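The structure that follows is given in the form of structure tokens.
The other protein chains are all here in position, but one chain of the complex has been omitted.
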Amino acid sequence: MNTTILLFLIQDGITNGAIYALLGLALVLVFAVTRVILIPQGEFVTYGALTYATLSAGQTPGTAQLAVAMGIVAFGIDLFLARKSLHAMRVFRAFAVDIVFPCAILGLTLFAAGRHNTIAINTALSLLIVAAIGLFLYRIAFQPIAHTSVLVLLIASVGCHLAMQGFGLVFFGAEGLRGPAISNAALTIGPLSFSGQSLAVYGITIAFIVCLWLFFGYTLYGKALRATAVNRLGARLVGIRTSLSGQLAFLLASVIGALSGILIVPITTLYYDTGFMIGLKGFIVAIIGGLVSYPITAFAAFGVGIVEAFSSFYASNFKEVIVFTLIIPVLVLRSLAAPEVEEEQD
Amino acid sequence: MSQRFSILIFALIMAVLPLIPGMPPYWIVLLDNIGLAALVAMGLVLLTGVGGLTSFGQAVFCGFGAYTTAVLSTQYGLSPWLTLPASLVVSGIAAVILGIVTVRLSGHYLPLSTIAWGIGIYYLFSKLEFLGRNDGIGRVPPLQIGSYQMLDAGSIYYAIWFFVIASAILTLNLLDSRTGRGIRALRRGHIAAEAFGVATGWAKLLVFIHAAVLAGLSGWLYAHFQRAVMPTPFGAQAGIEYLFIAVVGGAGYVWGGVLGAAIVVILKEVLQGYLPLIFGGQGQLEIIVFGIMLVALVQLAPGGVWPWLVGLLPFKTTSQRPDTSVALAAPARAAAPAGPLLRIDNARKQFGGVTAVNDVSFDVGAREILALIGPNGAGKSTTFNLITGVLKATSGTVTFAGQPIIDAAPQTITQLGISRTFQHVKLVPDMTVLENVAIGAHLRGRSGAIASMLRLDRADEAALLAEAARQIERVGLGDQIDHLAGSLSLGQQRIVEIARALCVNPMLLLLDEPAAGLRHMEKQRLATLLRQLRDGGMSVLLVEHDMGFVMDLADRIVVLDFGTRIAEGTPQAIMKNPDVIKAYLGGVA
Partner (left out) sequence: MSALLTVSDAHISYGKVEAVRSVSLEVGANQIVTIIGANGAGKTTLLNAIMGVLPMKGGVTFGGEDMSRLDIEDRVASGLSLVPEHRELFGTMSVEDNLQLGAFRIARATAARSFERVYTLFPRLKERRKQLAGTLSGGEQQMLAMGRALMGAPKLLMLDEPSLGLAPLIVADIFRTVGELRAAGVSVLLVEQNAQAALKIADHAYVMELGEFVLAGPAPEIATNQQVVASYLGFQHA
């Protein structure tokens, strides 16, 4: 093997790994806070990427309407749950979050569609749309069953994935899409040449991880999220609402998912169902991290990215087989190292 | 109404269905598909609903079954009937390999890992040359009996439903047995089950294999029904769908799997048929509805349809009381040498830097009731765990009937004749008192899984149940024998635990706070029972906070404080001991 190929593969692996790291972190976060294994994370990726691509092509993405529709359902649930103690304030707040917020986004989207927007505007709009979907997804599908077992949450999660993937096909069609690159610059250092987009991937990933670190380490809400993850009952006893933490976690996860999508859609063509596979690789990474450790998760992400890059070069037919069976030795090690988990009370 | 009778009626109905004049052939195809899905779902019921192990990867095992027969019958010309055992064995072996890796991971790791290897193996199916890659394998021969070829949906219908009903019966038999009780204890209370000798790791692997073999059977039938095998039906989507089926039907019930299969297969058909008519547009709309229904289902009816349906029935299934005259042979044990029955010598247990038990020594004599008392956190429960082998001592020895047991496995210690109850009651709440108590006799039975499925275990089983019933009578809970353990009061549940411990036929009974939560009369009855047991030759070691109860009952008392033995003697002596009074009244006294 010559050095150029080697370096190219490593570079490719790191680019993918960066994305998996983001997704893995989001999955760990959501699981720790809500105990939901977020299968629809992949759909956040697809929605983000394809919304961005659609906006860039000057069209209105269906996801904006979906956000409004989900907001209306969430409003209905809010009203139903609060039926015994309806305060004007409560209704007003629910109305603002569930109806006004997504409608404003839809308005902006309709206004922006067909114009020649900057990449920044399209990115921001896509992130907003997917963030609203993520928030309402938690509100509708998970908040009513937040107290149930991991298994029940997992089944609901699978349901969300199926429905969102179906909507993805309706909105974006079966054809794949590509979006414009954030940067077209190119950089060459010795034998290495970096495309602007891959530099953007590194830069944004690092920036985002730093932001997350600051958020969790230094803000009250970040600490509250961590507290919920560490001890749910403890968090409730100091007055942190589980529903608030859950919504925050989903908001973050959907933004992370959408951002990952926007970052890769200029590099690879994405289809309505591509996100599922990307999301699953995020899972592999998260499982290696034991669904608890952020540093191990990030580290594993680069490992998986590099293995994927090399196997797609040497055994492209078996790329997916190799990536997905990578988890088995990890699990073996885990089951040898850790004693059996105590039975879950359900 | 007896279960056998219901199954017979169901079989008859299924046999007559295709004969109804004017039955559209397409409905028969649907019924075939329902049967195929039901087989997989039934395995999931046992795996997920009963055993608590969630698998999204069952479709892969269908694939193993289907590809095995496809390869063997097309490339080697083997008769499908010869490939049937091969298909089952291949799925079973795949399950053993994947199971050894994943089954130990409980909680959320298991479902996640099943998704991962589910996808990995699906890709393997679609990439391997000899499996025909994405095109799969065509021209699979039909099933054939004599010269009768099962070429169409109507003829294979009987083969499919024969296997469905036979599998249901075998699965039900398995659940209603010694092994089945072990499986049913997996989800809640596997700690107690393990203490009574249920090999929980093996039980998990067993249900995993059982589910995989059923899926393999479904795959084998599918290959000869479709007469071709392609990778698509063995992907992640299918795996998810099977789990959905089990949940819809009612994940804890074998017939729930069949019902769920019917509901989902028909629903999918209807959705695929009508949604495009209503909404026009592209396909996959049914996926959206499907997904939304899955979310709605777990929110509105997490138990599934089957238990709800059974609740509507006007008659209830009745259970037979075991015949208590059947004897169960006492376990063979070497006669205990003279001297103390249990001797604890300088036992020490450290957790990190904390010394929970600090060089404690004491004896329990034959026919003696010894009480271990001390403030909370004094190390009493840890001492119990050292004796029963749940924890390994840091140093020191424990000898029982002359044998050192400090490094013995909990199971071996149980077999030697030490059995226990738990401070926090560990019964399986959705099993009856009888079934819970029978877990105590687990090690005194022999029958394995295969014997249970084929009902060759009946004599063995009758003896176990008889023993359980006798012990329940003995502790005075005869009237509650059919009740679910979860429906009893806490005090009664403690007594059930004692009955379960007695099923071991122990020489030494370890009771962790047996009187907590008992009413005055119940305490007196318990004391009488324990005295009877002692007079019958048993020794009792108990931890208890209720001083009145202890002082009245114990022959001797050992007092622990901060992991150290601070006093030992008769109740009268202990009551006057100044160290004890100080320790018990706390530092502020």
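Quick notes on this one:
Letters are used for the chains, namely A and B, taken in the order the chains are written, and counting of residues starts over at 1 for each.
One rule holds for everything that comes next: contacts are C-beta pairs under 8 Å (C-beta built on N, C-alpha and C of every residue); 3 or more make two chains touch, one makes a residue touch a chain.
Model, not experiment: these values are computed from the prediction.
Considering B:Gln149, B:Ser487 or B:Gln532, the position touching the chain not shown turns out to be B:Ser487 (whole complex). Only one of the listed residues, A:Arg35, A:His161, A:Arg226 or A:Lys319, touches the absent chain: A:Arg226.
Within the whole complex, the absent chain has one touching residue among A:Gly76, A:Gly173, A:Gly234 or A:Pro329, and that is A:Gly234. Seen from chain B, the chain kept out of the figure touches residues 375-377, 429, 486-491, 513, 516-517, 519, 545-548, 562, 575, 580-581, 584-589.
Interface residues of chain A facing the missing partner chain: 84-85, 220, 223-224, 226-227, 230-231, 233-241.
As a convention for this text, only the chains that are shown with their structure count from here on.
Centroids built from CA atoms put chain B at 36 Å from chain A. Contact residues on chain B toward chain A in their complex (touch as defined above): 48, 52, 54, 56, 101-102, 104-109, 111-113, 115-117, 119-121, 123-124, 127, 187-191, 236, 240, 243-244, 247, 281-295, 297-299, 302. Every residue of chain A that touches chain B in the complex is listed here, in rising order: 31, 35, 37, 140-141, 144-145, 148, 150-152, 154-156, 158-167, 169-170, 173-174, 276, 280, 283-284, 287, 291, 317-318, 320-321, 323-325, 327-328, 331-332, 334-335, 340-341, 343-346.
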